[in-house]
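Here's a structure for you.
Shown here: the complex without one of its protein chains, the others still in place.
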Amino acid sequence: MTETSLSPADVSRLYRSLRRIRRFEEVTAEIYPSDRIKSPVHLAIGQEQVSAAICDVLGAGDWVGGSYRSHAMYLAKGGSMPAMMAEMFGKDTGCCRGKGGSMHVIDAAAGVMGSSAVVSTQIPVAAGYALAAKRARAGHVVAVFFGDGASEEGCFYETLNFAALHALPLLFVCENNGYAIHEPIARRRARPDEICSVAEALGVPAWRIDDGDVFAIRQTADEAVRRMRKGGGPALIEAKVYRWREHVGPNEDYDQGYRFADEVVPWKRTDQVERLAAMVEPALRTRIDAEVEAEIAEAVRFAEDSPIPQPKEVWSDVYA
Amino acid sequence: MTETSLSPADVSRLYRSLRRIRRFEEVTAEIYPSDRIKSPVHLAIGQEQVSAAICDVLGAGDWVGGSYRSHAMYLAKGGSMPAMMAEMFGKDTGCCRGKGGSMHVIDAAAGVMGSSAVVSTQIPVAAGYALAAKRARAGHVVAVFFGDGASEEGCFYETLNFAALHALPLLFVCENNGYAIHEPIARRRARPDEICSVAEALGVPAWRIDDGDVFAIRQTADEAVRRMRKGGGPALIEAKVYRWREHVGPNEDYDQGYRFADEVVPWKRTDQVERLAAMVEPALRTRIDAEVEAEIAEAVRFAEDSPIPQPKEVWSDVYA
Amino acid sequence: MSTPDAVRPLKYVDALREAVEQEMDRDPSVFVFGLDVDDHKCIQGSTRGLLQKFGSDRVFTTPLSEDAMTGVAIGAAMAGMRPIHVHIRMDFMLLCMNQLVNIAAKASYMWGGQVKVPLVVRSMIGKSWGQGAQHSQGLHSMFMHVPGLKVAAPSNAHDAKGCMIAAIRDDNPVVFMEHRLLYGTETDVPAAPFAVEPGKARLCTRGDDVTVVGISNMVQEAIRAAELLAEAGVQAEVIDPIWLKPLDIATIVESARRTRRLLVVDNGWEMCGASAEIVAGVLEAAGPEAGIRVQRMGFAATTCPTSPWLEAEFYPNPGTIAAAAWKLARPDAEPWVPSPERTRLAYQVQFKGPF
Partner (left out) sequence: MSTPDAVRPLKYVDALREAVEQEMDRDPSVFVFGLDVDDHKCIQGSTRGLLQKFGSDRVFTTPLSEDAMTGVAIGAAMAGMRPIHVHIRMDFMLLCMNQLVNIAAKASYMWGGQVKVPLVVRSMIGKSWGQGAQHSQGLHSMFMHVPGLKVAAPSNAHDAKGCMIAAIRDDNPVVFMEHRLLYGTETDVPAAPFAVEPGKARLCTRGDDVTVVGISNMVQEAIRAAELLAEAGVQAEVIDPIWLKPLDIATIVESARRTRRLLVVDNGWEMCGASAEIVAGVLEAAGPEAGIRVQRMGFAATTCPTSPWLEAEFYPNPGTIAAAAWKLARPDAEPWVPSPERTRLAYQVQFKGPF
């Protein structure tokens, strides 16, 4: 883990972001067995730092896109928490009005372009946003989040080449948690450690952060995004992380035999939520924690109290 | 150009292969304006050495696959010349019985797995043959030929990874002529010179031969294939070449503005057909040339004399 | 020990598994691959035990590369193997349309009969608990459209086993469509290997008032609808085509000629769907003199929503099927709708997500 030169305000902002995501997902997992959320949930608990760090260097006018595992990205980029909770409850007030569920979150006003459940499909779509951003010449950038598994799909490579060719302001963010569902990367990739080399060979400068350090990720992203805003073209960040819960659903799954609990130990020891918590002045931390809890409780209340969609709404928005 | 340690017999065999392909395509181009060949022809004139060299190190039980531009591969691997000519004439005796034309040549008995006109589609299909070859444990290998353009399709990368992961006996052969139709590689690829690096990053050892030297290509293939037969896994050869004629059709097209005649000059100067002709003992050369002409004339005669398919044949072979 | 002709109740998922195991036993060229076929969840149990029994050369996962993996399957098939390529959702087959349509379907033909492609592509359709837009599509009509492909859509455990064995033995590419909600359903299934070949539709119920064709799990919902209709005095003849391509249209024509009413209930969209094909095929064959009134039902002409309240509007169900069949059979009577509690299917009550 690196030292950080960030100001206390920066650190506490990052801490709030991490804590919000962690607690939102923990609460989601608690609610889950009640069956009020009839949606497959893919939790990012343990790997929140990637979204928190990357989105910390993005602003209004920048966009993010991702996969079915996008609660973290959505919240970090400023997506509405009540709207996402209501979406998971299938309510009319949900961010997709009950048509997307947990896997398809969007908040266009906040620059969340929408997440997609077919692995890696948002990678080229994000490149399309980046093309539009480049043409608009306002210095905006796009970040697209995807897993190690997504890096095996053809369109990932195709998009790297295109983004490099057109010097698009696109940050590829590979959240490498070492598994695609239950399959370890070594069963899927001949050179598991060479995702960055592939990107470089296709013309996209790439950096890997191995230890999940939120400051290192943020620092790397900050430099890449600054360069990008000036027309420097795409970059890729591969952040090694670890998924603490099962692939889909609210539980742990170390008893399932495909991985063992000792794998998570080093990651829990360096949990970035705890790490940053310890860096924040205690009174402030207490206040942030309380605010986060209140916000989540309010989001849950909003979701519960919201009306269900009218039957006729099945017919709306098929066409724009 | 390298010196060769090949025996005179080897050289004359390679010469015959080169000459056969060159003359077959020249004759095809001559026939073309007569409209007896109602099929788009993609000639390999100028780039025959890749097929000739690679197939020279392959044998019975090995397979090759390729694109719409596959006359060279087909002939070099021992595909029946009359059957291919008859196919271009749309006759019932054609290698596809008139259902494939020039773009879909096949000769299963000779190990030509069939060529496909959708760019890069045969790359993973060849990997399937290689998987079968690996399971059969008889030391057979598969070579798949494709262009620089094909290396931009997602399934190329996907196949590299899979072939490396399973150590498949698959030789990727990229015939890099610098153009996809009329688009130069620099308009399509951010790092035009890094096709080999991409392969390496995905786990496939790769070699580039820049000067079209048939011996260098053969030597590289020979080593790769020997290793492969012993379970050494896939390899990639990128051979730079130049297409002398237009993308599709029988003519030259240096007057079209997308490229200029001086580009071809160095390639014509090092024409491998001429080069090897000069290395073959004159009497033998005369004999080879005469045999080649006779074989081609016979193939044309066969094609012309063959019956046209019966109308009912439109219904055959939809299902096996 | 079961005797060769023993029959026992078996779940759909186990019938699939058993078929594959028996064929792998019989023929060493059969192998199974695809994302996650070898993990502990075993494609919801449908590949359970295969890795242990046959080893990782014949049962293995892949990178996330559906397009190339389909090409690999095709090549291996052309080279003499008999691959079973598995997709946990049919939606992901959209990534391999090029290989399936441009190569697999055409290989035998465009290469003049020199090769064949004995390939099975297994795919599962998801439903409910938030499967939504990209995890619930029944895309069979796209494959039915293409000459050179075959399509199986078994609706019960017996046919799941029999169709799977027929598909594996078939020398052509077969798109094999399963439905997640059928996995837990049981029927009697012979223990010995047997094939349910293409070309023969099944009459599930007999009736003279209306012909109802169901596709995939809609067969089960149509049978439930027929029960409700019977209580209301309408006798519905439910037909399960089992194989969608080749399609046994003759059996449907025969039934529809008799009932003079045809309702086709698909697990997919109507436009250019299997329901359009069946309606068109029947009326083309029977002509106007047969006087057949027709109706199609299928997914709402929308994307699939995730909210359960919206999803309820998206799918046909025994209630809406029964109501539509009633209207066809009794055009002049008052409309009739069975009570909502009666229309719930057993498997819908049992099932709980996520999956």
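Order as written gives the chain letters A, B and C; numbering starts at 1 within each chain.
Here is the rule we use: contacts are C-beta pairs under 8 Å (C-beta built on N, C-alpha and C of every residue); 3 or more make two chains touch, one makes a residue touch a chain.
Please read these numbers as outputs of a predicted model, since none were measured by experiment.
J.: For the full complex, can you list every visible chain touched by the one that's not shown?
T.: In the entire complex, chains touched by the missing one are A, B, C.
J.: Just to verify: which one of C:32, C:79 or C:142 makes contact with the chain not shown?
T.: Considering all chains, including the one not shown, the answer is C:142.
J.: Return the single residue from B:6, B:54 or B:103 that touches the missing chain.
T.: B:103
J.: Considering the whole complex, which of C:294, C:312 or C:337 touches the chain not shown?
T.: Looking across C:294, C:312 or C:337, the contact with the absent chain belongs to C:294.
J.: Per the definition of touch given earlier, which of C:61, C:172 or C:302 contacts the omitted chain?
T.: Touching the chain that is not displayed is residue C:302.
J.: Going by the touch rule given at the top, which residues of chain A touch the chain that is not shown?
T.: Touch set of chain A with respect to the missing chain: 63, 65, 94-100, 104, 106-108, 113-114, 116, 118, 121-133, 135, 154-155, 158-159, 161-162, 165, 316-320.
J.: In terms of residues, what is the contact footprint of the unshown chain on chain B?
T.: For chain B, the residues touching the absent chain are 35, 38-41, 90-91, 94, 96, 98-104, 116-120, 149-150, 152-154, 180-183, 187-189, 248-249, 256-258, 308-309, 311, 313-315, 318.
J.: Against the chain that's been left off, what residues of chain C make contact? List them.
T.: Against the left-out chain, chain C lists 67, 91-92, 94-95, 97-98, 101-102, 105-106, 109-110, 132-134, 137, 141-142, 144-148, 245, 247, 260, 268-269, 271-277, 279-281, 283-284, 287-288, 290-296, 301-303, 305.
In the analysis below, only the chains that are shown with their structure count from here on.
J.: Chains shared as neighbours by chain B and chain C?
T.: Common neighbours, chain B/chain C: A.
J.: Could you tell me which chain lies farthest from chain A when each chain's centre is the average position of its Cα atoms?
T.: Farthest chain from chain A, going by C-alpha centroids: B.
J.: What whole-Å value do you get for the distance between chain A and chain B if each is reduced to the mean of its CA atoms?
T.: Here the centre of chain B sits 46 Å away from the centre of chain A.
J.: Need the CA-centroid distance for the pair chain A / chain C, whole Å please.
T.: The separation of the two C-alpha centroids amounts to 36 Å.
J.: Taking each residue of chain C in turn, which ones touch at least two of the other chains?
T.: 62-63, 65, 67-68, in rising order.
J.: If I count partner chains per residue in chain B, which residues reach a count of at least 2?
T.: Residues 154-155, 158, 161, 165.
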